[in-house]
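Note that one protein chain is taken out, while the other chains of the complex remain in position.
In order of appearance the chains are A and B, and numbering begins at 1 in each one.
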Amino acid sequence: MNPFKSIWNFLYISFHRLGSPREFYTISAYATPVFGLLFLGLSTYGAYLGLFVAPADYQQGDSFRIIYVHVPAAWLSLFIYVVMACASAIGLIWRMKMAFVVALCSAPIGAAFTFLALATGSLWGAPIWGTWWEWDARLTSELILLFLYSGVMALYYAFDDRRTAERATAMLAVVGVVIVPIIHYSVEWWSSLHQGATVFREGGPAMPANMLTPLLLMALGFTFFYGYCLFHRARNMVLHNERNSSWVREMINELE
Amino acid sequence: MLFRNTATLVQPLCFFVLIALLFPLSLPAENALLQRIGGGVIWVAAVLATLLSLESMFKPDHRDGVLEQLIISPRSLTTAVLAKSLAHWSATGLVLTLFSPLLSFAFRIPAEQAWVLFISLLIGTPSLTLIGAIGAALTVTLHRGGVLLAIIILPLYIPILIFGAGMVGQSTQGAAIDSQVYALLAIGVLATTLSPFAIAASLRLTID
Partner (left out) sequence: MQAKHGIAKLPFLQNHCCIAFMSSAARPHQPDTVASLAAVDIRCQRGERTLFSGLELSLERGQCLHIAGANGSGKTTLLRTVCGLRKADEGHVRWQGKDINDNHDFARAVAYLGHKDGLKDALSPAENLQFYQQLDGVLNTTLIDSTLQRMQLLQCADLATVNLSFGQRRRLAFARLLLQRKSLWILDEPFTGIDIAGRDLVEQICLEHLAADGMILLTSHQSLDHSSLASATRVVTL
């Protein structure tokens, strides 16, 4: 048999199995601890390398080490938005319940990471730039991203009917992801107009490997942390949404 | 339809003028300062006035059931909402644009920049209406959708505001404004082609 075909079939089947809330609940019971452990392992090792092994920056001293939280958080803030929009599109096109759950559970996590990126950026900026806030392109884009996340969440909680809320929110997320690149481009253009020399240098000195490795490890670890949080939230949401279905009732009966 | 009811026509316009006039009142009365911030202030006022008018875009049609009939009808809903958005723009965005020279005068903006401001509003406000209509469609069934509409739509307005106000700013400094014109036109083309589908889909999603 064609190996590609069998891989495709495997993906197709697992996609459909994950699409059913019940199957998702069963599978995620195993996946959640795996993600949690991967996160712990990777980020502990990454943090150890980053905080104790990597050399201090010759300009910024030890304060640069906040990068090991800041950059992964910023990376995830964007990554989660894209995940949310993709899940929303899947939910709208194929009317898949689980896709909405994934999208909605991603929003608060994404907002939290955006906030973390902003907060760490501000903390980092205070000693290095001498200011807590700078109207820099990336900072401003990140702030707008936070507003986009809050818009998505606000819209979800405004509806009484869950089904309408899910679909309306998904629509907004999809519209948002189309506009995000335009926002980013416009803000970049705007800040280049407003500012003289920015503290951020484009294409600055390449990072040495002993600084870069922990960064990548941390980014990967944070991504698994996102997966871990997502599974936890999604499992709760599935239970809540399906509380009237027979399989949830059976499970509760077994517990009692 | 909008022209029948003069209130819907006049309200956003009054709002636009008032917002813009609050700035000179709250700032030191220096002509140089007013001149410098004028373009940006008028743009912000236009954005807010458009936002205010969005609620009246689909809500009346939803209330009297015409929207349901449009959804059921064999005519394409996408075309209908595009036509509706353009009609709405001609009663709000276009009117604001036509009034902008008057405000420019109040802000002591020289004629040349007033002309740039006029052009920037003319090519920027259709996108404001079209993108805002998506938000209006998503919140059409909600009783108090006004603040929510602002929260979900204002971040999406940022590029238009930046390019529109930037165009005026650039021309004040005597720099070329081509890139902003192209950017605004590009956003306009994107908004005209994509948002009618998003608006129609949103209406189908929220009305049930």
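Points worth noting:
To be clear about the criterion, a contact is a pair of C-beta atoms (placed from the backbone, for glycine too) under 8 Å apart; a residue touches a chain by one contact, two chains touch by 3 or more.
It should be emphasised that the depicted structure is a prediction, and the values quoted were computed from it without experimental measurement.
Checked against the full complex, the candidates B:66, B:98, B:111 or B:147 give a single residue touching the omitted chain, namely B:66. Although one chain is not drawn, its touching partners on chain A can still be listed: residues 160-163, 243-244.
Against the chain not displayed here, chain B makes contact via residues 1, 4-5, 63-66, 68-75, 207-208.
Rule of thumb we're sticking to: only the chains that are shown with their structure count from here on.
Every residue of chain A that touches chain B in the complex is listed here, in rising order: 92, 144, 147-148, 150-152, 154-155, 158-159, 164, 167-168, 171-172, 174-176, 178-179, 182-183, 185-187, 189-190, 193. Residues of chain B touching chain A in their complex: 131, 134-135, 138-139, 141-142, 145, 148, 151-152, 154-156, 158-159, 162-163, 166, 169-170, 179, 183, 187, 190, 194, 198, 201-202, 205-206, 208.
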